[in-house]
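To start, the structure itself, in structure tokens.
Here the complex is missing a single protein chain, while all its other protein chains stay put.
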Amino acid sequence: MSGQADVRMRIQDLRVALAESGVEILKGVSVELHAGRIFALVGESGSGKSVTSMAAMRLLPEALEITGGAVQVGDQDLFDLSESAMRDVRGRRVAMIFQNAMTALNPVQTVGQQVAETLKLHTVLRGDPLRQRVVQLFTEVGIPDPDQRFSFYPHQLSGGQQQRVMIAMALACEPEVLIADEPTTALDVTIQEQVLKLIRDLTQSRQLAVLLITHDMGVVSNTADDVAVMYRGEIIERASVDDFFHHPKEEYSRRLIDALPDLTHFQSAAAEQPLLKLDDVKVHFPIRKGVLQRTVDYTRAVDGVSLHIGRAETYALVGESGSGKSTLGRAILNLESVAGGSVQFNGEEIQHLGRKAMLPYRKQIQVIFQNPYSSMNPRLSVGEIISEGMESLGLGLSKEERNKRIDDLLTRVQLGPEVVSRYPHEFSGGQLQRIAIARALAVEPELIICDEPTSALDVSIRSEVLDLLQELQREFAVSYLFITHDLSIVPTLAHQVGVMQLGKLVEQGTAEQILTRPQHPYTQALLKSVPRID
Amino acid sequence: MLAYIIRRLIYAIPILIGVNLLTFTLFFVVNSPDDMAVSQLGDKYVTPEAIQKWKVKNGYDKPLFINDEAEGLGAVTETIFFNKSVRLFAFDFGRSESGRDITTDVSTRMWPSLAVALPTFAVGIWVNICVALMVVMFHGTRLDRWAVFVFVALMSISYLFYIIGGQYLVAKTWKLVPVSGFHSEGQIWRFLILPVLVGVVAGIGSGARWYRTLFLEEANQDYVRTARAKGASEISILFRHILPNALIPILTGVVVLIPALFMGSLLIESFFGIPGLGSYMLDAIKSQDFAIVRTMVFIGSILYIIGLILTDISYTWADPRVRLN
Partner (left out) sequence: MKPVLLWSDALIFMLVIALVIFFYKLREDPQTRERWGQVFSSRLGMIAFTIIITYVGVALLDSLHFRRALENPEGLQTEEVFYDNKVTSVLDVMLDGMGDRFERTYSAPFALKSFEKQNMKDEQGNSIRDFPQLKHAGTHLADPSERGADLLAKSLVALLWGVLIAAIVIAPQWLLLRNSYNPWHASWGVQLVVICFFTWLVSISHHYHVLGTDKGGADVAYQSIKGIRTGVLLGTLSTLVMLPIAVSLGVMAGYFKGWVDDVVQYLYTTLSSIPGILLIAASVLLFQVYIDLNPDFFSIGMEKADAKFIALCFILGVTSWSTLCRLIRAETLKISQLGYVQAAHAFGVSHFRILSRHILPNVVHIILITFVLDFSALVLAEAVLSYIGVGIDPSMGSWGNMINGARSELSREPAVWWTLTGAFFFMFILVLAANLFSDLVRDAFDPRTINRRADS
């Protein structure tokens, strides 16, 4: 640890409570930020890590209030300042960047104006020098063509560039402290890596003290110097990054670290008995233009994908947002019309089947969606949700048999039959995803398409759901097409891996091949950005 | 952009045809020319000859859609549908039941309507935005809650009360302006002040309440948090960030009404004796003059469609994210 002299911000025994009920959200949080070092505050959703940063800036929503503690920047206790003096601190001495740059930037102002606003608020720069300063900042954060980009609106920039604008805005007045609240969560992994590198470099070059708030242990291990784990409003462990990853003290910290990928053990390949075979599958969406809205071109969402999945096998389809992987999943389910190629299930072509003819296959191909909260009708009870498929697909079960199976399934996914009459809003995300698994299993499918089933879940719950999926595979010999953007969950789960980019499958092979000897440059880039402990 | 506007204009054609067919059905099929003759002649026991005479005089003696007796193109043109409805497309509005030329009436009466409606509209929006901004500044306080209650109370008062109350107080009791009337020479503003004032006041309740919701919706956006983190003051956040963003939904709600300002307001014009299109419509309804009602329906639809197109265009102007295609 560095000496006392470079402490830039000191949060002491910070306490925050709900204004109405007095329930404590933060129970005495203390953090010290040092110049040139990145301090990572780690925790899952609801642990209070974002509240800590907002409280330090005195930007809490009205429902929350600070009940105790102090935040010192230099010699100044921020909680003693008047609101107008506090405004002078924000942006000048302590700056912030936020998770979703798209919404965090004002959509109707040019990005140049928005960066200039910070400078106008805290400096006397005006006119041309102001503009030049902004362009200089854009250059520093690595925005190409900075002079032109000045008059771009946020939506005209890519996600990575938007986040760079946010960083430029934060750094404009050369603050001492930078608070970065999940700065890379909304970005694709390859871009995430670049933005983190930028933050690391700036920390060094400007001797910033950085508070990095994240839920992603990979980000921590790649970026931070010190780390503190937050759990239910308290810091339960703090250490330097090296110490932390090699000798975690708390059981909870260990669980978080265990969720990181292990790139040494892989699933051995399963039996070669093809269940699903895709041959040059294409899904096109028309682009219409002109007075008559004629179709002038197509967006090739899926552009000639061939793959096959064996029985009781898991095929992981990896790619970033917009690569067409979810569209492919919907095409297999016959929810999207296929423009070319064939989808064979058990040797039968199913891509052109009508509604009625598809019904027998609906029993055999099921799906689990990404967002557990929207994948269940809020007005139906758990029992009704699970029995829906059994009823509509006419499995020929009596009401008693159906209820028996629902009870069995709920027990099997570790929820217990007593939840059958409850409603979705009473469950957490992880529990809902278990219900979704039970719903899919209810019709005894042979293939389940899992569309990012764990990406909305906290890390510690993620592994439980993945473990459950694996157990069920062994038990029911069901195959999975596992759609994900997260390479890190692949090694424990998949037999085969395919990497998708812009609608095309750029590389496929066994999990071991892809993860240890990637051939395609895109796969290599993806793999490089996967966090790991060295 | 141009392609978009042309496409929207082409889309407007089936809509206008629909409007035309609908009004035609209402006026001539549900209510046959014979019925009209009877009710216009005003006697339940009129003779068939009188009815026939009335029909010939007013051009209702032809078949509805197809004329079997006429030759060639006449089979289509020598019909009531062609004469009374299709001609509207050529802006040939014909004559009212009382024999006046509708086109002349419309073109002279539209200006007084505009003279009242345009200031009411512009001042109204300005006042509503100001009131809403003021209330938003006090968001979360007792003042805000009372303001919302007052808005709801103002909304709950019938428009008629605003007019009657305004006339009674301002014109009759305080004698500040004339009760009603409209002279085109001299102090025209003396006749306009009260109707505009009443129109603005009557709109404050719903208008300011709606804008307040829009402002608050924007105040919850992420970029407002960013602005606070920059160190911007609440006032500058309100004017520099929230207002420009909230103007987008305000614009869409409001631009569609602009062309319809030509039509004026039925109630205001009739109460204040303004010889505009609003009172024209009201007189037509009261005297059951269907030729005028039909014309006004047609004009109203065209203005509405223009309003829709203007809305889309104004979107591109206010919101950099929107590109028309």
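Order of writing sets the chain letters: A and B. Residues in each chain are counted from 1.
Simple rule for what comes next: a residue touches a chain if its C-beta (ideal position, glycine included) is under 8 Å from a C-beta of that chain, and two chains touch if they have at least 3 such contacts.
Note that the structure is a prediction, hence the values are computed from the model and not measured.
Of the candidate positions A:M102, A:L130, A:M358 or A:L397, contact with the unshown chain belongs to A:M358. Of A:L26, A:V281 or A:V367, it is A:V367 that touches the chain left out of the display. Of A:G389, A:G430 or A:G503, it is A:G389 that touches the chain left out of the display.
Within the set A:Q114, A:Q351 or A:S375, the residue that contacts the chain not displayed is A:S375. Only one of the listed residues, B:I6, B:V56, B:C130 or B:I157, touches the absent chain: B:I157.
Residue positions on subunit B in contact with the hidden chain: 14-15, 18-19, 22-23, 26-27, 30-31, 35-36, 38-39, 44, 148-149, 152-153, 155-161, 164, 167-168, 172, 179, 217, 220, 260, 263, 266-267, 271, 281-282, 285-286, 288, 290, 293, 296-297, 300-301, 304-305, 308, in rising order.
By the touch criterion stated above, the residues of subunit A touching the omitted chain are 61-63, 330, 333, 335, 355, 358-359, 362, 365-367, 369-371, 374-380, 385, 388-389, 392-393, 423, 425, 436, 439, 443.
In the analysis below, only the chains that are shown with their structure count from here on.
Note: centroid distance subunit A to subunit B, computed from Cα atoms, is 49 Å. Looking at the complex, you find that subunit B touches subunit A at residues 3, 6-7, 10, 140, 221-223, 225-233, 240-241, 244-245, 248, 318-321, 325. Interface residues of subunit A, counted against subunit B in their complex, comprise 57, 59, 62, 84, 87-92, 95-96, 98, 100, 103-109, 117-118, 121-122, 153, 155, 166, 169, 289-293.
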